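Complex shown without one protein chain; remaining protein chains in place.
Then we have chain A:
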Amino acid sequence: MKTCLIVDDSRVVRKVAARIVRDLRFEVMEAGDGAEAMRMCRENMPDAVLLDWNMPVMNGLDFLRSLRREEGGARPLVVFCSIENDAEHINEALRCGADEFIMKPFDADILESKFAEVGLV
């Protein structure tokens, strides 16, 4: 089974996302900020990361930059997830190594479509 790490400081968002991602047959891990997510990745590199932008401690962009520098950190497919949805923000996420980008709010159709886009489903 593929693994997906969901990184978001909102428990509600994590819960909703986790349910959708489980339905897509992933084993789900959750982290409340970038620093926690980083620790989890070092222990167990996931196949996919669903990543929020604004988080305390370590935000999504900083997490992504350090993930991509980690050993094995180029492999996970990272789907950024943000309420910031102008072209500038999107481009920045892509430059930092995101594979796809979801504009919040999202539903199961969008998540599945984006996972399909990067070949995760």
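In the analysis below, a contact is a pair of C-beta atoms (placed from the backbone, for glycine too) under 8 Å apart; a residue touches a chain by one contact, two chains touch by 3 or more; residues count from 1.
The working rule: contacts and distances are computed from a predicted model.
Undergrad: Tell me the UniProt name of the left-out chain, picking from "protein-glutamate O-methyltransferase", "Pyruvate dehydrogenase E1 component subunit beta", "2-oxoglutarate ferredoxin oxidoreductase subunit alpha" or "Cytochrome bc1 complex cytochrome b subunit".
TA: "protein-glutamate O-methyltransferase"
Undergrad: Per the definition of touch given earlier, which of A:3, A:66 or A:113 contacts the omitted chain?
TA: Going through A:3, A:66 or A:113 one by one, A:113 is the residue touching the chain not shown.
Undergrad: For review purposes, identify every residue of chain A that touches the missing chain, sorted by number.
TA: Where chain A meets the chain not shown: residues 85-87, 90-91, 94, 100-103, 105-107, 109-110, 113-114, 117.
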